[in-house]
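Here's the structure, in structure tokens; my notes come after.
The complex is shown incomplete by one protein chain, all other protein chains being positioned as in the whole.
Here is chain A:
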Amino acid sequence: MEVSFHFLWEFEFKKVKTILNDEKGMDKMAFNHSEKLINQIYDVSFKADVLVIGGGPAGAWAALSAKKNGATVILVDKGYCGTSGATAPSGNGVWYIPPDKEKREEAMRSREALGGFLSERKWMKRVLEQTYESVNQLAEWGYPFPVDENGVVHKRSLQGPEYMRLMRRKLVKSKVKILDHSPALELLYDSNGVAGAAGVNTQTGETWSVQASSIVIASGGCAFLSKALGCNVLTGDGYLLASEAGAEFSGMEFSNAYAITPKFSSITKTAFYQWASFTYEDGTIIEGAGSHKGRSIIAKTLQKGKKVFAQLDKAKDNPELQKWMRIAQPNFFLQFDRMGINPFEDRFEVTLRLEGTVRGTGGIRIIDETCATSVPGLFAAGDATTRELICGGFTGGGSYNAAWAISSGYWSGEAAAKYALSFNRNNLDRTLSRKQVIGINEQRTSHNGLDANEVIRHVQAEVMPFDINLFRTEEKLSSSLQRLHSIWHEAKTSLKENKGNIVRVREAAAMLATSRWMYTAALERKETRGMHKRLDFPKIDENQQHRLITSGLDEIKVTADTHNFQTV
């Protein structure tokens, strides 16, 4: 049976190859990529010391840092390095604090209670130091930081498009090879462990492989295709890759960030809502509703089926402030200008979009200061990793994530280069092999495959509702988790490529896995801490001041990481 199947496949492959050569149209996408990946047939193959997966700020810093340490580097991005991810389309604050003892002390102290005392001073200190150094470097590279009337340069804010365009230029100049539109779909292995990745190019339809001695996963968090700004490429892909290699997660219960946005819009930028008042449809004020502390009240109002309106009326009589706001975040106003709304004068309907782990703090667990995962040769950086080290269980602001991306990118790139150059891999058996993974496996089922979009809709129905994910209870979490587990067990064998949608298939698998790690951890934390709210355990419990480590794909395990934090 196997032989005849293989023969048939060879035949089909040749046929499709001909189509590929003849027509440069949509037909090329119709080819079954998973068959090629399973048989390790790669249209293009590359080699480098270090492979970086993801081209947002963390990946870009990692690649530059690896290069600086003497490694050859390939960076692959699912979209386009320079525009992909949550940073590129946004205005970003950065946790940039000059080396003033008191200011840094205050910067660290102010975060600790919010994060439920799961952060560590040791990590905060080194992130503040590294961010300071690297952001100064950005100025040297030509980022146009504003200079005030006294000649002081201000470096606490980065405009995403400008920042990421500059980072791409630096990468190109440093001779980092960038593969755009090249989602990594699976990791590859050799006799020494992780040894590269394979994927497809979504524009040429070609399969690719990269052989590398170490890997940095910097593919961002997971926002479940909610259309939060820049987040639709952030589907937890790197989590899935890491988990398949055996890595663990930490803080996956801190995964229920929601951002305010005008109902029609994708602009999940919330800084300016500090000047907003929130009202019911009839114009009466919603007591306690707000951007910082009152987001739950907005959620509760929406949950009751009532509409919520906002108006930036507190900046209404301040034309100077309005002018500044426009310059600071141009796309915040773009949305209103195009709808004919004056946000200072008019009320507009708002909603909350899920940002999941992107503005949550959970992610791949790192085990030491080099940002190594528990898998040798596999490093991780940015939103793909846990940010509990500096934020505990709550971020609420992009500036910590920005600082973490810069710092963890820098450290992981350096360490990945050193790891890659520490031994001569050519002395080993470098034959690349693969694992059977969900969505790309040889198991065939007689019935029709499970559709990726169907799986995604199921997952969204479990992670988006406030009454499951935001206001958590044992009852809702466990029934939701049960449904997600049963989809996983079906998907394991029957989720497969259909009409060239292998990328969507793996995204669906990644989001499904992510939702299960989230809710497994959320069930285990029987208290309210950081952004994790349990209605059935509404208080913080001092006996649970530890992180939760989650691992596994089919069977998910949670353990408490009870090492002593150096919190103060």
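Worth pointing out:
The rule is short, and it goes like this: contacts are C-beta pairs under 8 Å (C-beta built on N, C-alpha and C of every residue); 3 or more make two chains touch, one makes a residue touch a chain; residues count from 1.
Keep in mind that, in the parts below, contacts and distances are computed from a predicted model.
Not shown: a single chain whose UniProt protein name, out of "Deferrochelatase", "ABC transporter substrate-binding protein", "4Fe-4S ferredoxin" or "Simple sugar transport system permease protein", is "4Fe-4S ferredoxin".
Of A:45, A:137, A:202 or A:277, it is A:202 that touches the chain left out of the display.
For the options A:34, A:119, A:159 or A:279, the residue in contact with the chain missing from this view is A:159.
For the chain left out of this panel, the touching residue among A:399, A:412, A:515 or A:528 is A:399.
Considering the whole complex, the residue from A:36, A:181, A:300 or A:365 that touches the absent chain is A:181. Touch with the chain omitted from the figure is made, among A:69, A:84 or A:256, by A:84. In the full complex, the hidden chain is touched by chain A at residues 24, 26, 78-80, 82-85, 88-89, 91, 93, 95-97, 103, 106-107, 110, 143-148, 154, 156-159, 161-162, 180-181, 202-203, 227, 229-233, 264-267, 271-272, 274, 321, 324-328, 330-331, 333-339, 397, 399.
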